[in-house]
Structures are given as structure tokens and as C-alpha cells.
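Below are the C-alpha cells for one structure; questions will follow.
Coming up: subunit A.
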Amino acid sequence: MLTKLIGYEMKAFGRIILPLYAATIGMAIIMGVGIRVLDERLFSTLLGAVIIMIFVSLIIATMVMTGLLCVQRFYRNLLGNEGYLMFSLPAGTHQLILAKVLSSLIWALLGGLAGICTVLVMGLAAAPMQDTIRFFKEISIHLRMLSLGKEMGAVAVWFVILILVFVSALMHIYTAIAVGHQWTAHRVLGSVLAFFGIGIIRNTIGSLVGQIGYRSGWADFFLERFDGNLLLSWQFQVPVIVSTLLLIAVYSAVTWYFLDRRLNLE
Partner candidate 1 sequence: MKWTFENGIPIYLQILGRLRTEIASGAYPPGVKLPAVRELALEAGVNPNTMQRAFAELERDGLVYTQRTSGRFVTEDAEVLKNLRKTLSEDVIEEMCTRLMHLGMSREEILSAVQEWAGEASGKAKNM
Partner candidate 2 sequence: MAVLECRHLTKRYGKLTALDNIDLLLEPGRIIGLVGPNGSGKTTLIKLAQHLLTPTDGEILIDGIRPGAQTKAIVSYLPDRDFLPAWMDVESLLRFYEDFYEDFDMNKAMQMLQALNIEPRRPFKALSKGTKEKVQLIMTMSRGAKVYLLDEPIAGVDPAARDYILRTIIGNYSENALVLISTHLIADVEPVLDEVIFLKQGHVELHENTDALRERTGMSVDNYFREVYRC
């Protein structure tokens, strides 16, 4: 059921996002070829300025659209008229929510991948073949060195943290929408207010926990072992991961409660 739901989300997102990817990569090729032919002179021509403007607009449009769709697919598809279809499927509410979260995450990651592809494609189009081959050789050497070092592990951990932070931010919005939907009128306003309300509650609890941590002394456990390297120390990473996971769990529970036990579609 979940895979079917996600598959459907892929189509709904893809029909809007994929053309944007294609256009962006297309512009990247045009820019690359321009650079190859005209070098830096490209940027001083009017045509070059236009190309860059379109290119940058496309990148911004793709990012904004991805973010917008992540929210809109939840708001419109579940709580608008299409909700009559989605909530009539033989799927649990948790599956409907999870499908939205996972598909948003997939599209965020695909967006990153598309960004890398855009840069690569532009490079390929801009540089002569020998340069490209040399470039890839160097990259692979660097990658091999990285994978041997402990930096690779840190990168992986930070990647996980990035994903968790994305999911928790997304779930924050979903929770706000689910709570805002309890109002009979002004549901959008309700969602916006709920968004800030939830933020305030979260920060308050966060600082409370921090204070308790300091006063009771258990925060010292982490602080004493802190070696000064913020980005690589587990003393920093573990609390971040645990607190974000907790936050996601609370958001999920609240969203599920309002969409399952208190659902009232307009």
C-alpha cells in the first residue's frame, strides 16, 4: 500500500518537477557550450546575461516548487477535495502521512542529485574532453582517500542529520496544517498560527530541557567529553540526532491524531 501511495506521489510531483529539471539541465548545457565557445566573454554579452538569468531563475523555481509541492501535496491532496479520494483508500492514516513524508524526502534528494548533474553537465559541455577525463580521475582519487579516512563517517552522519532535520521541519508544517484544520473556518490562518505556536512550544521545551540538563548536571556528561571539534564529535551529533528523532515522533503522533481521530473534511 505504501509503495503504491509513494508511486502515485512520484507521478504527481514528477509531472511538474521533471520538466523543470529538464529545462535547468538544458540551460546548463547551453551555458557550458557558450563558455566553451566564448570563454569569459560570454558573461559580458547580453545573450550571456539572459542565459544566466534564465538559468538562475530555473534553479530557484525548481527549489521553490519542490518546497511548495511538499506542503501542497499534503494540504490539498489530503485535506482538500482530493482528500475525499485519499481518505477513501483502504490505507491507514499513518500510511497516507508516511507517503507524503517519504515522497517529499525523495524529491528533496532528487533535487540535490539534479543539482550535481547540472554542474557536471555544464562542466562537460564547457571543457575539452581531456580536461574532463583528468577531472574525473582526480575526483575518484579524492573519493578513495576520503573513504579511507574517518571524515567519510562524519559526512555520512551529517547526511543522516540533514535528512532528519528536513523531515522534522516538514513534519512541523504538516502538524501545523493538521492542527489548523480543526478550525471550522479560517483553516489557512489556523495553520499559520499553529505553525508559530508549535515553534514556540518546541523552543520553550527545548530550553527547559537544556536548563534542567545544566542544573542537574547530566549535560556535563557531554560537555566534559567535548573535544572542541563541533562537527566531528559524537558528543554533539548524538544529542542532535536523538532530539530530532524525538521531535519527529511527537509531530507524527500529533499529525496522526488529528488526521485519524479528529478528521473533519470540509
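Here is the rule we go by: contacts are C-beta pairs under 8 Å (C-beta built on N, C-alpha and C of every residue); 3 or more make two chains touch, one makes a residue touch a chain; residues count from 1.
Picked so that all candidates are chains of the complex that A comes from, given by their letters.
In this text, all values refer to a predicted model and were calculated from it rather than measured experimentally.
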item	value
Candidate from 1 or 2 that touches subunit A, complex-wide	2
Candidate 2 partner contacts - residues on subunit A that touch it in the complex	1, 4, 8, 12, 15, 77, 81-85, 87-92, 95, 184, 261-265
